[in-house]
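All protein chains but one are shown at their positions in the complex.
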Amino acid sequence: MNGTIPAPTIEYGMLAPLLVVFGAAIVGVLVEAFAPRYLRSAIHLPITLLSLLISFGLIVWQWIEGVPTKAAAMGAIAVDGPAMFIWGTILVLAFVSVLLINDEGHFVGSAAAVPGSAEEEQALYEGAAHTEVYPLVLFAVGGMMLFPAANDLLIAFVALEVMSLPLYLLCGLARRRRLLSQEAAMKYFLLGAFSSAFFLYGTAMIYGYANSLDLAKIGATLGTVGGQDMLLYLGGAMISVGLLFKIGGAPFQAWKPDVYQGAPTPITALMASGTLIAAFGALVRVFWVALGGLDWDWRPVFYGVAVLTMLVGAILAITQTDIKRMLAYSSIAHGGFLLIGVIATGSAQAQNTSALSGILFYLVAYGFTTVGAFAVVTMVRDAGGEAWHLSRWAGLGKRSPLLAGVFAFFLLAFAGIPLTSGFFGKYAIFQAAVTGGALSLVIVGVVASAVAAFFYVRVIVLMFFSDPAADGPSVVLPSRGTAAVVGLAALATVVLGVFPQPVLDLAHSAAQSLFVR
Amino acid sequence: MTTHYLVLSALLFAIGGVGVLVRRNAIVVFMCVELMLNACNLAFVTFARQNGSLDGQVIAFFVMIVAAAEVVIGLAIIVTIFRTRRSASVDDASLLKH
Amino acid sequence: MEPAEIASIAQHSGGAIGVAWLMIALPLVGAAVLLLGGRRTDKFGHLLGVLMAVASFVVGALVFVQLLGFAPGERRRGVTLFEFIPGLVDNVGLLVDPLSISFCLLITGVGSLIHIYSIGYMAHDPARRRFFAYLNLFVAAMLLLVLADNYLILFVGWEGVGLASYLLIGFWQHKPSAATAAKKAFIVNRVGDVGLLIAMFTIFATFHSLTFSGVLDRTGDASQGTLTAIGLLLLVGACGKSAQLPLQAWLLDAMEGPTPVSALIHAATMVTAGVYLIVRSGPIFEGTGTAQLVVTIVGVATLLAGAIIGTAKDDIKKALAGSTMSQIGYMVLAAGVGPAGYAFAIAHLITHGFFKANLFLGAGSVMHAMNDEVDMRKYGGLRTVMPITFATFLIGYLAIIGFPLLSGYFTKDGIIETAMEHSAVLGWLAVLGAGITGFYMSRLVFMTFFGKKRWDAKAHPHESPAVMTWPLILLSIGSIGLGAFLILGNRFMIFLSPAVGAPAHSPAFNPFSVPGLATLALVAVGAVFAWMRYGAAEVPATAPRGSFLTTFARRDLYGDALNEALFMRPGQWLTRLAVFFDNRGVDGLVNGLAAFIGGTSGRVRRIQTGFVRSYALSIFVGAAVLVGAWFVVGNL
Partner (left out) sequence: MPWLSTLMGVSVLGALGVTLIRNDKLAKQFTLLVSLIVLALTVTMAVQFSPNGDQWQFQENHSWIPAFGINYSLAVDGIALVLILLSVILVPIVVLASWHDAEKGKRSVRTYFSLILVLEAMMIGVFAATDVFLFYVLFEAMLIPMYFMIGSYGGAQRSYAAVKFLLYSLFGGLLMLVAVIALYSIAGKNTFMLSDLIGTVQDVNTQKWLFLGFFIAFAIKAPLWPFHTWLPDAAAQAPAGAAVLLVGVLDKVGTFGMLRFCLQLFPEASAYFTPLVIVLAVIGVIYGAIVAIGQTDMMRLIAYTSVSHFGVITLGVFAMTKGNPGAQDAGAGATLYMVNHGFSTGALFLIVGFLIYRRGSQFIADYGGVQKVAPILAGTFLVAGLSSLSLPGLSTFVSEFMVLSGAFRLHVPAAAIATIGVILAAIYILWMYQRTMNGPTAESVKTLPDLNAREKWVVAPLVALLLVFGFYPKPLLDVINPAVKDTLSSVSVTADQAAAATGVKEGK
């Protein structure tokens, strides 16, 4: 002990994208506190969108300037290629989701009011709105950005919570079907908290083993400490519980269908894209940087998880009758496919690069398609709000061919039909896996894809080949925001399916440097 | 010596975990989660002591703050659902299934 | 036996032979014009058809004349037409030689007469134009069959005549029996075709060629076993087309077609294609005694079977069909004997073409007069009302039973003599067949033209118009003189020998040989017996029950029953089984798999109970399993 503690250095420049988002979130809170009610919405939206844009711009600028090769904030936050790629993706998807969120009618006027009570009526009458949604979303987005960049398990934990806590709340804010919404919030919250306890306990064990929470240092410690393997295994397993919970890996997937179904659809879109991307970013970082030397141990375990996840997702989706639940199961299955990519890593640099770039590309492709799909879900409504039950979708292709066509296209992308983005995503992952020697996993993946194709195709059958019900749901004229979302998502799905090269290049160069240590 | 604390921490964590599984009241379930977090804190502090570094103790503070934030959110959600359903039993909220 | 020497083929261009393809093309164009022209050609369709047939005959005659101009050893002329399948059959070519030209003249000659006859016979049929189109098509295909210089093109013609036969048997296709008969004919022929196809595969695999010159000149290169296999397979093909046992069943049903069809296709020409095939492939058969033996056995068996069937039929056309089977049996028998028999086989084929066409057309004339009645028990005493028909029919009858000095006498006797030389058993069986022929043909004539009138009340028989009787007259001239012309002095044998090879020793016609006399005697016995039963005695209007043997003959020797029991019924069962298996088994497996996955999904989704505590439990257990797994894997 020299008595002097060196002052921490913070690379504000590198962290600027994060800081912008968090800053904007805090501004949002202030707006909520001080701005008059009727102005709030008008102030929030520009702030939110602008902050996301600025943040994105900063990332682009930084990318052009050159990707940093050293972790920022005393090694706590790694602003490296993959992190920046993920940031960019999350920001774009968040931007798109905000457009969706901004649409009228998704959120309850007063969350505290009992559903069906006079109080609620009053709130609706007054046009009350939970404008807190915007800062909450920004906080969540900030958390999503921090999570995959966390180079320290403590930061990871904090990021996890920063990302999750606003989402718990957002889940409970649906205007219609409020019982479901509240139930979803509660389930998500309790299970989320439960799983982060596991994550934290695992962190503690790792700390006990390595005497550090810095991922790089943990990685360096592996194999140098004798007789403490128990701590390491326990820690690794527990951490993976927390991470797998977030991506919905089996057997930790149970929350996903319920929460996806109950949450307001724009929030589901944000979760299904952003959270998944963030969680995968974190998972990959933790398991490569910190536990990369232990891959012989975690790889078989993940192998089992991946197989189970793909099969559970694909098989359970088949008999779903609710479109949002079905998409949730589909998201589980896609999580399984992505896990193949995680397992595909190997010792060789090139192999790791191709696996990582595969994962990154898949995340982009899936993220856009899924936001687009949920955006379409928001537009198909009947008297009771969004028409979730699949039987209500019958004959949609005849009523509004364009919308149904776009949705069918998204579904085909989910199914991984060539000339859609989903195909190249899957291809990139499978290819990395085959090269990495995980052929058997790819075969399971292929079988799961075939099974999964069934329920995507079934929706197309309903929309196009069945006759419409007499009192079928109508398609609301999309607001400019929603239309933009659907259009952008469709465009991304096409472009990534036909000319994936630019994005592949980006993902590749992001993955090239791998993670900073 | 520190092993005992670790065992205690593990026990607390397990008790918390089992509590989540067996208790119906949402508040109690949530408290059990808090118990698990605190078990983690105990482990952090123990390891800090064992390894002779301060990090673990600092971490414990971080965790407490996060836990506090979690309480705020959690109670808000639980109270809302209680107001709606007049029940704090987690088993009553099971509309979303299959 | 060593294959007989046959002359080599000289490529030819120019002259009539150079345009020999016109023989085929003319009727083909006729068919095309009539079929594509539709109703517009109704008015002159029959005339165009006749014109094309006659034109084809004229070309054939010119070709024949040119061919005669060559020295005997140079009478095999090849004409290359156009490229076909590189590597397999490089060119489509024609082979004009004594064998093929004989057939051409028969086909176009008899064919033209039958065309002319049909003008009258089909005068009242609204679809007469189509009939002539099909007849033209047949003539073209048949000529292609005999003129082809390789097996593959032969097969094209072979199937072409099958198609024409199918179309013509089913010409009155609104009649279910006609449609069924047509289909049956085609399918049974296809059984034979399989034999021919596999024969061609084997030939190509062995000789790397399908041209006659490429194969038949090199039979020595192949092993005995291969030659036997090829021979037997060719025989299967021949059996199908020529209605030889065991593929005879279709011919009797084929009589559902209009009578000129029966005359042209199912008596004079198409059914003899099998004989042509065997004779043309002579070197192959000569290289293998086994195949030859089988050929002769099939021939004898069929000649007897056909004759027996002929004795029991009351349907005049079916009786004649049985007779046709039987006569072709003779030809096959002769063809199986080798070069010594070829000339007789073909000569009999030609004379048979004349007298059988004569008989069929005569029968048609009778039917024409009797409102299409075919049951001979309803005829009787027609000789007075239809003198020309009777006279020509009588000539045909005498020719077929081998009455001395008429055509059949010379050619059939030749066959019997040759067979006798080859094998006494076969010879005597052939003699026996001749005796039966005497019986059933006499029966036919007596029942039709003699005895009491047993006509229907509505029947007003009359002599047919000249357009029908003139062909009869011309055919009966052939029936009288052709045999003597061909056989005496071995004229035909010598003419044919460049194409099929000369026999080791030329048999001279000997009218007083033991078999010859025995034949005459047996024929006489048969005729007398027939006179006693059907001429002198009363013919009952309904057929008596008869003995077991009669039933046996009436039911076509149980050929159909056998086919039904052996193929049709099991086939139907197999089909049903296969359909069931496909729906329930193969498709069931696919659908079952889908149902299984769906069922699994339905059951497994129950784990998603909706209770947050059960989700927590799954996380807890999952965590425990994960931890356990890490430990297990880590300590491996």
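Labels for the chains are A, B and C, by order of writing; each one numbers its residues from 1.
Everything that follows uses one rule, which is that contacts are C-beta pairs under 8 Å (C-beta built on N, C-alpha and C of every residue); 3 or more make two chains touch, one makes a residue touch a chain.
Everything numeric here is computed off the predicted structure, so don't read it as measured data.
Visitor: I'd like to know which visible chains would be in contact with the absent chain if the whole complex were considered.
Guide: A, C
Visitor: Just to verify: which one of C:Lys43, C:Arg555, C:Arg576 or C:Arg603 makes contact with the chain not shown?
Guide: C:Arg576
Visitor: Specify the residue from the set A:Ile218, A:Val406 or A:Val442 that touches the hidden chain.
Guide: Touching the chain that is not displayed is residue A:Val442.
Visitor: Can you work out which residue in C:Val19, C:Leu35 or C:Ala543 touches the chain that's missing from view?
Guide: The missing chain is touched by C:Leu35.
Visitor: List the residues of chain C that touch the chain left out of this view.
Guide: Within chain C, the residues touching the omitted chain are 35, 38, 82-88, 90, 92, 152, 155-156, 158-160, 163, 166, 170, 173-176, 178-180, 182-183, 186-187, 190-191, 193-194, 197-198, 200-202, 204-205, 208-209, 214, 571, 574-576, 578-579, 582, 586-587, 590.
Visitor: Residue-wise, where is chain A in contact with the chain that is not depicted?
Guide: These residues touch the chain not displayed: 357, 397-398, 401, 412, 415, 417-419, 423-424, 427-428, 430-431, 434-435, 439, 442-443, 446-447, 449-450, 453-454, 457-458, 460-461, 464-466, 500-501, 504-505, 508.
As a working rule, only the chains that are shown with their structure count from here on.
Visitor: Taking contacts as defined above, which has more of them, B-C or A-B?
Guide: Between the chain pairs B-C and A-B, A-B carries more contacts.
Visitor: Quick one: report the Å distance separating chain A from chain C, using the average Cα coordinate of each chain.
Guide: Going by mean C-alpha positions, chain A sits 78 Å from chain C.
Visitor: Return the distance between the CA-based centres of chain A and chain B, expressed in whole Å.
Guide: That pair's centroid distance is 25 Å.
Visitor: At least two other chains touched by the same residue of chain A: list those residues.
Guide: 186-187, 190, 194, 198, 257-258
Visitor: Among the residues of chain C, which are close enough to touch at least two other chains?
Guide: 605, 608, 610, 612, 616, in rising order.
Visitor: If you look only at chain C, which of its residues touch chain B in the complex?
Guide: Its residues touching chain B are 605-606, 608-613, 616-617, 620.
Visitor: Enumerate the contact residues on chain A facing chain C in the complex.
Guide: The contact residues of chain A facing chain C are 186-187, 190-191, 194-195, 198, 229-230, 232-234, 236-238, 240-241, 245, 250-252, 254-255, 257-258, 294, 296-298, 300-301, 304-305, 312, 315-320, 451, 454.
Visitor: If we count contacts the way the header does, which residues on chain B are in touch with chain C in the complex?
Guide: 17, 20-22, 24, 29, 90-91, 93-98
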